[in-house]
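Note that one protein chain is taken out, while the other chains of the complex remain in position.
Right, chain A next:
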Amino acid sequence: MEPSTSRFSEPAHDTVETDVLIVGGGMTGAGIMRDLALRGIHSTLIDRRDLCAGASGGNHGLLHSGARYVSNDRESAVQCRRENVLLRRLARRCIEPTGGLFVAIDGDDPDFAAAFPQWCSVAGIACELVTPDEARRLEPHLSERIIAAYRVDDATVDPFRLALQHVAHAGSLTGSSYRPHSDLIAFDHDNDQLTSAICRDSRTGALLRIRARQFVNAGGAWAGRIAQLAGCPDVHLRYSKGTLLISHDRLTNHVVNRLRPPADGDILVPGGTVSVLGTTSLRIDDPDLAVPTVAEVDRNIAEGAMMLPVLATTRYLRAFSRVRPLLPAGDDGDDRHAVRGFALYDHQGDGLTNFCTITGGKLTTFRLMAQQAADLVAARLGNTTSGRTDTTPLPEDDSCRWTEPGAAPRYWHLAGNRDDMVLCECEMVPQSAIDEIVRCAPGAEEEMTLEAIALRSRAGKGPCQGSFCGIRIASYLYDRGHYRDRTGLQHMRDFFNERFKGMRTVIRGPQAAQMELAEALHCGVLGLDALDDEDDRDPLTQRLETGATDD
């Protein structure tokens, strides 16, 4: 391993120091940050975008009972069962104990349905037989064609709130810090040690050096690339793109799973005031290129409607795609058959003693993944405190409360301040929520993008998908002096572009009307499609220069 400090040795950038640098602000990275803090270790967490920008923020929000995996991956099933029980107890505010149903439809393999309770039993997973009529009583939208149903302990989780609270807790324990939009571009080496990481601020382009004693790669689907930057070529992942849809209404109170081998469109998960339908599975080559297609959307709807006919006609707010990082075991070409386990690489074989990679896995097992990575890091630092995330409740932090559906209107109503105006009218997010987020939410900074605010609140999550509140919140940020020039307009444009990515494949019926109005407003009136023109060329100046006059 050759020292490689030459490229970034010039003193043109700032340097910060930490015990442990964690790369990747998904649930695993946030989990490691908190786990280390509970052992008294200071860390810095970086993400090239923001918290839960990858698979952690792009899934069903399903806290598995484990039953999903009993047929083909018992180890994952057992892990899920244990983590499900732990997290329900320790992270109450982030979890809704909805319960789950597994239902088989006329035409599904009856042998699979018959074997299911036995598989659950072997994995120690509670599973109760219910009659099709009882199932329909529990969930009136279920199809008449159900032939078998079981009840399990599935639950739902808000990954954004979970990540925010982990980061906030770590900050309060050891002053550990989180830096969004920090793109890792290189490591510096000294023999068998990494000494620092160089990050580029993806908004300003500024470089930052982060010195650390230990380095953790929690890059999810991007873990292979990060490992390569450290000179470790052996982290190989497969990228499985999953596309999901969010419905306008909450259609069920239970998680509803199709009782068959995992396939497209076979899980519907309630999440606050909406439901999430998914997912498809498609192997792709580049985790940065995961966008939903109309074909995937239609496929999910057609399959989902077999379980719940209402899914064929309900209104969808958006679709999204993320990449599952899969470990390369038993490749038979179908990524659904891949095990959903995780792996911890210590990279000793690559000649490094202070770098590790944790990847694979799934949202439900993030805590276990984080604990195993933190065990290794703590041991390497000579810290003998044992992990405490399996016993320590996750404290609540006011600045993290705004992601919860219904929290903003409740708070606003209780406070009763008429001058605290509601900026996002779909989700009732008031000015004071924006103030609190900008002041002290994890990752808060002086000039936050609208996307960063939306990630930390419900703003833009309702039927209008931010078309109106994006304008109001931006105006408010100008008022408060957070936005001072035309970059605020770019933040508006970027926010609308980002929201559109999710709406693009589900625009039909009433959404077409809404999109027409939004585009007329954003482009026709405000000219956000032509910001670059206006920036390049002041039309008035040019008009005066050319001597044109009206007459």
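The rule is short, and it goes like this: a contact is a pair of C-beta atoms (placed from the backbone, for glycine too) under 8 Å apart; a residue touches a chain by one contact, two chains touch by 3 or more; residues count from 1.
Basically, contacts and distances are computed from a predicted model.
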Options "YCII-related domain-containing protein", "ABC transporter permease", "Glycerol-3-phosphate dehydrogenase subunit B" or "RNA polymerase sigma-70 factor, ECF subfamily": UniProt name of the undisplayed chain: "Glycerol-3-phosphate dehydrogenase subunit B"
Contact residue for the chain not shown (choose from A:111, A:144, A:446 or A:485): A:485
Absent-chain contact - pick from A:140, A:393 or A:524: A:524
Omitted-chain contact residue, chosen from A:229, A:291 or A:305: A:291
Interface residues of chain A (partner: the chain not displayed): 291, 293-295, 298, 418-419, 421-423, 468, 471-472, 474-476, 478-479, 481, 483-486, 488-489, 492-493, 496-497, 499-501, 504-505, 507-509, 511-513, 515-517, 519-531, 533-534, 537-541, 543-544, 548, 550-551
